[in-house]
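Entry: subunit A
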Amino acid sequence: MSLLEAKGIKKSFGAVDALKGVDFRVEEGEVVGLLGDNGAGKSTLIKIIAGYYHHDEGHIFFDGKEVNFNTPRDSHNAGIEVVYQDLALVGLMPVWRNFFLGREVCKKVGPLKILNKHEMRNVSRQGLRGLGIEIPSVDQAVAFLSGGQRQTVAVGRGVHFGAKLLILDEPTAAVSVRETEAILSLIERVSEKGISVVLVAHNIYHVYRVATRFVVLDHGEKVADVSKDEVTPEDLIKIIAPPLN
Partner candidate 1 sequence: MKKVLVILLVVLSSSLLLAEMNFYLVSHGGPADPFWGIVMKGMNDAAEKYGVNATYLGPVKYSLQTFVNNLNAAIAAKPDGLIVTITDVNAVEEPLKRAISSGIPVIAINVPDPRTGLDKIPYIAYIGNNEYLGGYNGAMYVLSQFTPKRAVIAIHEVGHAGMEMRAKGIMDALSPKGIPVEKLNITVDPSKGVSVLEGYLRKHPDTDMIFTLGPIGTLPAVTVVEDMGLEGKVKVSGFDLTEEMLKWIEEGKVLYTVDQQQYLQGYLAVEFLYFYKKYGLSPIGDVLTGPFIITKDNVGPVENSVKEGYR
Partner candidate 2 sequence: MATNNNGPLILKYLRFKEVGGVVSLVAIFGIFGIMNPQFLSLGNLVTISTVAAELGLVTMGINLVMISGEFDLSVGSIFALTPIIFALLAKNGVPAILAVIIALAFAAGQGIVNGVVTTKGRIPSFITTLGTQWFWRGVVLAVTGGFPILLPSSGKFIAEIFGGRFGPNMRWSSLWFVGFTFLFYFILDWTRYGNWISASGGNPSVADAMGVESWKIKTSTFMISGLMAGLAGIATFARFRIVDPSLGVEMELQAITAAVIGGTLMTGGYGSAFGAFLGSIILASLNNGLILIGAPAYWYQAFVGIILVAAALSNIRIKKKLVGE
């Protein structure tokens, strides 16, 4: 039984058919690379999985049950975490507040429930450290962090709170070489814990390093679904962008 199974997903925006009946599957502990050229429908597919859009036709099963995500909150509650560069954290707030947003830890002082700041700071620091993430200070506003650091915080949060599926959209875009290394090894560590990852990216070589399976979309249709031992990065490039003959 797959962790996530999407069958026959169709989605149109007005006259544009973004997805024309796509099957997409993610097993437990897998890292799946979702590839395709611009306009292939990758973004649409993951937004549907994350609950930002609703599919026109098709079915989605998560953890054995059919699901109907109407809002991102629904998928969040089910255990799916999306790590968009700007859609996962509130820039003006510090790391620890972001880490516990919506799940704040409180302590009782008399009849009042106040934030247990000490606990939240410690837990977020340790939670991130446990994943090998070093942030200068959990009191820093998230906006101060680099793009790479922000994503690691979002990933760390997801893992800490028991996400079953992480979706990363272009995690290595606009990120330094050093941070690319950090993110990729983080993904490897996350997957070692048994958490599934869907990785949407343009850089085939980055994806190839951490993914175990590749799904290629083209103009709203799935054109390839292969495991790592079946292809090389060059093969994948040829599938995505066939040479002009």
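Quick notes on this structure:
Assume contacts are C-beta pairs under 8 Å (C-beta built on N, C-alpha and C of every residue); 3 or more make two chains touch, one makes a residue touch a chain; residues count from 1.
If you want to know what made the cut, all candidates are chains of the complex that A comes from, given by their letters.
Just so we're clear, the structure is a prediction, and the values are computed from it rather than from any experiment.
Touch between subunit A and the candidates 1 or 2 in this complex is found for 2 only.
Within the complex, the subunit A residues that touch candidate 2 are 71-73, 76-77, 82, 87-93, 97, 100-104, 106, 113-115, 117, 136-137, 139-141, 143-144.
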